[in-house]
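Provided herewith is a single structure, encoded as structure tokens, for subsequent inquiry.
Excluded from the complex is one protein chain; the other protein chains are retained at their positions.
A, B and C are the chain letters, set down in written order, and residue numbers restart from 1 in every chain.
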């Protein structure tokens, strides 16, 4: 095996990074267990948990009936017993079926009862894979108005691993959204540290520095933003790209620092625009950095429609690189 | 009976206005029917449907088991059969139990399938009545990111009646939130027209004109805003109060016209601030009226916590008149 | 049961005095279910109960105190620091946890508690309650099925008290025996006379033993009657007066005390002494609750997350 091939071999995909986090946390702490549909010997619909059932046994990787509310409820109960449950939604869209359990039981529990419910709910989100209206969702805004839930969405393999570890170790419930488009994207393969690390919840990452306009985003849209920044650079516009990584609570400090530098902001996300989390970000910037704004904040997001299936429709629905370029160009000329 | 007493007698409360709308629509159109828990001969937890069972019979006022998802699902199915169902959530908080049915079935149906699901889901929302974490909710933001649902919340008896009628006649699903604090508030009693009328969905109302700052709000907060405007007037600050009435889609035109006049905006709502609908409003104003803004947009809203029960806590949790006065004063001095 | 009845009666007085904030829920006439079942648990084995709105008796049996109950109803700085109302409080160290309002949602959660016992290989049992009405909800089904499939040490008691708010049981379900629901999950189901506290105790005890033997969940239907309205504002005009009379004659407290007297396990004097002890204790408890301050408004900011403080008046934050 040549050195290059070896290096190649040690590189992991986004998906493998998630699996590594699960495996390492399960090894580190016997209280960590997994629960969900088809996650056992089958390894899950996307094979995220592949091998973990063989390694840790059926007691630590629990297959359930098709019952999202029960999965999340049972995870919450187990958390109260001192366990660290990681519940999988086969597609994150099905989290809607457990909305009440999450927003009324889990999110409010510590506040009402004085003790926490440390648990993670994870699953594949996002579109671009022709999944249609029920397998392409980005539900962050559904949960953002229910205080008590943290919401995380990584965009790199390194972050996915480190954030998932942080989520599992967190004393409070964390929703962990994994953009399925990134799961095996070759561009995301990277070599991860051998040693244990976490990426702290609540900290954004500046993926690209720039001086003319700030693009605030997360998840798969980070790559659209980076690609747009490349294009913008050709046109002489220097875009800074902030990857929030944590959506709730988002890293206001990093966002404001950037906007105060560039004086222009685009908020970019894949969920529909109206009622999306972009409103929160935009409103916060206006509240806290109004003096520094030299142009309106533009939200670039998907259409206010369900996610359509057919490629021309889905492409039209979702923000494209050119949309971002257009918005940034417009802002810069403002 | 003196004329004055007679006039008094013809005045209706907010709650009675809602009942009148239901009765008149059921009389006008035999396809309109009611479905929910304890709404029949009992008349509902708040007695909104009192008398309707006796008047229209058990086929038109249908009591159900405790099954919010089934209530809303059945309403959707009946809507497809040409009926106009009005489903009651005993408290609007329980709408969370039907979140999936609303966001995945009802909201997406027309877009996916090409025909609509005209139905209304109504129920008492809001706090201030010491209802605690599960009987005080304002869930508008939960649904705002799912295209396909209209969301209405009236603040006067006239509007409640006219908007509910409009909602029942609407070709698409409408969530109709009734702030329970307003149900029997003496201040809201008014004489309604004898003739049939509707208040169109999507149109805000300027409740008070002003020139220094715009307060954009809806529901019971309208009265806090008006009371604050009184206080502000004493201090020489002229506040304009906009009652959105429809939250989704909100009346951008009216909001922008006001902000362009006052150049300052406060967005006020009773739900928690983070992830609340205020973000959407603020972001929209920034996007579309940036040039006119002379100060940051301030969101005045409840704490990012569940709704606590005990009076000192709930009062601290919710926006008070003085909070609004404080925010407006600060803005005016900006 | 006496204690439960008397606590609620005291609450009735406090409510008339305007000291109770919010609705008062009575479990009068059905105390046998909550008390009998909670008594069957073994706290030393870890057993956990999740009482809901008619289960004050279980709260008190597990070690919740009248003072706490009064504090809760009076919105004082009690067990939930004023954040929650009535018997929405729990004490994991005393083996009971508080409910959420959304009926049915505690069932999956208690499955998780049961799962915890199973994973830890501990003998504990999770006991959950639901009403005839609440049993119509989705999570009831999902939870029971999960408990069955995973063979969890779990007991669900359906308190069939004839009504769900104004809705009589026959408009809640076509069933005449809710224990038949067990047939849908392949688990044992029993129907028990809920006004016979001993019978409830026995059925629960058997179910707990079964669970401890690793044989999975049991569904118990406890047949009883709601003697008062849904809450205090509800005069239950919809309930036939004969039913109230009929069930009144089956009062679980009277019945059990008669048993005690007949079997010589207690004398009339004992009972009188108990009642006056309770009276005295409740007076103390009321005084304690009245002396408890209301919570400080600003504590509303605390502890959404571990050690968190929510942001207050962001409009006052310096814009810079």
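The criterion applied here is as follows: a residue touches a chain if its C-beta (ideal position, glycine included) is under 8 Å from a C-beta of that chain, and two chains touch if they have at least 3 such contacts.
Only a predicted model underlies this, so the values are computations on that prediction, with no experimental measurement involved.
Chemist: If the full complex is used, which shown chains touch the chain that is missing here?
Modeler: Within the full complex, the chain left out of view touches A, B, C.
Chemist: In the complete assembly, which of C:15, C:80 or C:173 touches the absent chain?
Modeler: Here the residue in touch with the unshown chain is C:173.
Chemist: Which residue among A:257, A:303 or A:321 touches the omitted chain?
Modeler: Only one listed residue reaches the unshown chain, and that is A:303.
Chemist: Determine which one of A:77, A:131, A:162 or A:276 touches the chain that has been left out.
Modeler: The one listed residue touching the chain not shown is A:131.
Chemist: Touching the left-out chain: which of C:145, C:292 or C:308?
Modeler: Of all options in C:145, C:292 or C:308, contact with the hidden chain holds for C:145.
Chemist: Please output the residues of subunit C touching the missing chain, sorted low to high.
Modeler: Spelled out for subunit C, the touching residues are 136-142, 145, 148-149, 171-176, 180-181, 183-187, 216.
Chemist: For subunit A, which residues reach the chain that was dropped from this view?
Modeler: 37-38, 40-42, 45, 63, 65-69, 90, 93-94, 96-97, 130-135, 273, 296, 298-300, 303-306, 308-317, 323, 326-327, 330, 334
Chemist: Mind listing the subunit B residues that contact the chain we can't see here?
Modeler: 33, 59, 62, 64-65, 67, 69-83, 85, 100-101, 104-105, 108, 110-116, 147-148, 150, 171-172, 287-291
Quick note on the criterion: only the chains that are shown with their structure count from here on.
Chemist: Let me check something: if the centre of a chain is the mean of its CA atoms, which chain is farthest from subunit C?
Modeler: With centres defined by C-alpha atoms, farthest from subunit C sits A.
Chemist: Once you find the CA centre of subunit A and the CA centre of subunit B, what distance in Å lies between them?
Modeler: A distance of 32 Å separates the two centres.
Chemist: At what distance in angstrom does the C-alpha mean of subunit C lie from that of subunit B?
Modeler: Inter-chain centre distance comes to 34 Å.
Chemist: Provide the list of subunit A residues touching at least two other chains, using ranges where the numbers run on.
Modeler: Only 100, 104, 108, 111-112, 147-148, 287-288, 290 qualify.
Chemist: Subunit C: which residues touch two or more other chains?
Modeler: Residues 80, 83-84, 88, 100-102, 138, 304, 310, 314-315, 319.
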